[in-house]
Structure formats: C-alpha cells, structure tokens
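Just one protein chain is left out here, and the rest sit where they should.
Moving on, here comes subunit A:
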Amino acid sequence: MSDTKPQKHLPLEALHEDANARFGTFAGWRMPLTYPAGVMKEHLHTRESAGLFDISHMQLFEVEGAGAADFLSRACPLDAAALKPGQSKYTVLLNENAGIIDDLIVTRLGESRFMVVANAGNANKDEAHFRAIATAFKVSLTPLERVLVALQGPEAEAAMIAAGLDLSDLTFMTGTEPRAGWFAARSGYTGEDGFEIALPLDEAERFVRTLLDDERVQWVGLAARDSLRLEAGLCLHGQDLDEDTDPASAAILWAVPKALRAEGKFIGAQALQEIIADGASEKRVGLKPEGRQPVRAGAPLINEAGEMVGRVTSGGFGPSAGHPVAMGYVAKSLSEPGTRLYTEVRGNRIALDVHPLPFTPQRYKKG
C-alpha cells in the first residue's frame, strides 16, 4: 500500500483525464478524487440521479472447483454452500484472532463457482491468504483483469437499461453474468440502489461512454465515494476495520450467520466465539458532532471528565445529511444512541452524540 511503489493506472484513465478529473493516490492507484463539479455536487447527484464510479482498483477473484464452497466457508464466516446461485453476501476474511484482514462480497455464480470482490489496498494480502488456505481444497483462485464500475442512485436502473443492460430482475445483493466475461451485481457502497459491473477491458470504454452519454449519469470521484459511504454507515477497511478489530466490535456481526457463530469451522471461529461469549469491550457507532466543525479520523473521544473512551475512525461532512458525520469506536457502555461524548479539534472541545447508523436512509431495492 506504499505510495513509493510505481503507481498503478486505471484502464480507463484517459476517460477521467478527458473529464478533467483531479487525481490522487489511493492504495497505490492513481485515482480520480473529484471532477470539476466538485465533491458536494457529485455526492448529491448520486443521491438524486446516478453517479458513475470507476472502482477498477478493486480486485475480482474467480473461485472455481469442487471444493469452492468448502474453501470459502473455511476462509470466511460464510455458509457458501447455502448461497443460492446469484446470491451475494457481505463477509470478511479473519485472522486466527478474529481480526478483520479484509471485507469482501462473495457471489455464487454456479454450483462450484463464486466471484469475490476485494478491496484495493488488501488485494495482495487477500490473495496470499486465500492461496495458503486453497492448498487444502480442490479449488482454483483466479484474479480477473476487469474494468469495474459502479452506477449508484435512484436513476441507476433506468440508465443501465438505456445503455443496453437490463438488470431490473436483480434485487439488492444478487448478481449475474449478463454477457461473456461480464459480472453484474445489484450492490454498491453508497446506500443507494445501484449496480457494480465488471467487464472486459476491450468492451469497457464503449459501455462507459454509452452510460456517460445519458444526462442522468455523471462521474463521481473517490472523495464523494467516501462521504457517501460514511453517511450510509458503511465501513472502510484500513480505517473503520482492521486486523485489530473483530466483527462483534465492528458491529458487523449481522454478516456472520447465527449458526456459524457457535460452530463455524472458519479461521478465527474460536476467537470470535470467545469474544461473543465475553461480550465485545467496544463497539463501532455513528457520531454526530454538534455544530459545523467536521471531526476527522484519529480524533480522540473523551467523556465529560476528559478520560479517553474511544476514537474516531472516519469523519467528515455529510452533504446529504447537511452536518458533520463521523464513525468511531467507544466503550460498549457508551454505545447507546444519544450518549454525549466529546473530542478536541485544535484545542477546541466539541460535543458529539452517538447517532444511529446510517445517517441517510438506505434505498436498496430489496425486491
């Protein structure tokens, strides 16, 4: 993840240059951060119409073979065999201590074939981890070279149909292969209805240009992706999740099927059982700072007496919420919505209230 490595370039970089994107480095990739409209308008456009995100920095893995389901159920707290074809599931890769190596989306494509979408910054680590586990299973793991774009917002379905790709049969967290070499899922990371589409490099530019010809569709950069996901209460690995946090503390235990919490055979199962039995000592919560001053990642959370009781892991301004928004970890006893906490920004004490997540209503198409 070091910035000293040669930068990796998006296959569609020229399109972003044409759109006058401002670039920055993220997880080793030269990524469009904003376009001339600016982060505020890009954010609001996504919630009102359809935002197009180039997320080709994320890594797809095809998992195939007679042992594919067993392999995934060992690598993740997931009952892969119980997934219906076309069903997607948010899950995690855990270490032996139940620390989160990465968060992933796994989609079952066939009897013995799955698609895994991993985070950019963790792709190499994930692959090594997967390969070490795979030796015990009849399975092949293939990193795919694809352009990956997300179209998010209330007009996403209509714009996709207008571009010649009718995905209206999909509901939230289902996926399909609409064309040879293509993968599409009704998922995303903004809290809006929308799709993530992986497509071959040589077909991507034409399809993306077709999408952009639609006035409802507009490029949205990494900056607004971050404010959208934060308003939606979604975690960013490396910030809100890491190898020192477990699914119970991170408040994503919903991603671990109940049956597996007691008797799962996944890596980290024993540690997770112990954490659940003892009760996680801290919990991830939403935080609403009082006033207009944004509170950023890394800010300490303190109580009235000035004692450290937690930390902010993501924070900024929520353009749709209209106020600063943040997430962080606090002692379990302070995790109830409405609990008053404080932080300090440049010597000024700022009050924050624990706030239910998400900050903006989710608008997934649940079918």
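We take it that a contact is a pair of C-beta atoms (placed from the backbone, for glycine too) under 8 Å apart; a residue touches a chain by one contact, two chains touch by 3 or more; residues count from 1.
We take it that contacts and distances are computed from a predicted model.
Chemist: With one chain of the assembly withheld, which option in "Stage II sporulation protein M", "Acetolactate synthase small subunit", "Glycine cleavage system H protein" or "Cytochrome c oxidase subunit 1" matches that chain's UniProt protein name?
Modeler: "Glycine cleavage system H protein"
Chemist: In the full complex, which of A:Gly188, A:Gly316 or A:Pro358 touches the chain missing from this view?
Modeler: A:Gly316
Chemist: May I ask which residue of A:Ser227, A:Thr245, A:Thr313 or A:Thr339 touches the chain that does not appear here?
Modeler: Result: among the candidates, A:Ser227 touches the missing chain.
Chemist: Consider the whole complex, including the chain that is not shown, and state which of A:Ser168, A:Gln270 or A:Gln293 touches that chain.
Modeler: Result: among the candidates, A:Gln293 touches the missing chain.
Chemist: May I ask you to list the residues on subunit A that touch the chain which is not drawn?
Modeler: The missing chain touches subunit A at positions 34, 38-41, 43, 223-224, 226-227, 292-294, 296, 316-317, 319, 324, 346.
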